[in-house]
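With one protein chain held back, the other chains of the complex are shown just where they sit.
What follows is chain A.
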Amino acid sequence: MMARVFAYPRLSVFVLIVWLTLNQSISPGQIIIGTALGLFAAVTLSALQQPGLRAGNPVAILRLVGFVGLEIVRSNIAVARIVLRPRAERRSGFLTIKLEIDDPYALTVLACILTATPGSLWVNYDPRTGLLLLHVLDLIDEAEWASIVAGYEARLKEIFR
């Protein structure tokens, strides 16, 4: 039991920070409640028996965050253009891309990035073949989408190795 309480120190600290930020207070009472919540979250997560997370390199994480931020702005503008343009020739469709990463956490982050970015949507991943099924709004150039995904993959590989 004790081992499970302290199984995920980073998660516990994260929950504590979220709790204190939400309450906008660092009073001892809130710190105690936040710590209790963080440790409870660790116990809950160990019940799910997730594989261990080996996240590394905070610099690589910051670089990924910055890159994703720029991509989100760029694709927001691109999709807004598509919406506002009078009915123009446009082809949307499904696209299959072979992924190199197989770490479940890296795949989760990639799924969130691709779906949170307007214009691309993660539909399915087959762990046996490593094939990702993606739906994109503006399917002009399949190779361009493949290289965008490969760019994310390279950055994720630096973080989850």
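Criterion: contacts are C-beta pairs under 8 Å (C-beta built on N, C-alpha and C of every residue); 3 or more make two chains touch, one makes a residue touch a chain; residues count from 1.
Assume contacts and distances are computed from a predicted model.
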item	value
Omitted chain (choose from "Monovalent cation/H(+) antiporter subunit G", "Pyruvate dehydrogenase E1 component subunit beta", "ABC transport system ATP-binding protein" or "O-acyltransferase") - UniProt protein name	"Monovalent cation/H(+) antiporter subunit G"
Omitted-chain contact residue, chosen from A:V13, A:V59, A:A80 or A:A154	A:A80
Hidden partner chain, touching residue among A:V13, A:I26, A:C112 or A:I140	A:C112
Residue among A:S27, A:N57 or A:N124 that touches the chain left out of view	A:N124
Per the touch definition above, residue among A:V18, A:I31, A:I61 or A:A150 touching the missing chain	A:V18
Residue ranges of chain A at the interface with the undisplayed chain	18, 21-22, 24, 72-73, 76, 79-80, 82-84, 92, 94, 96, 111-112, 114-124, 126, 128-129, 133, 135, 137
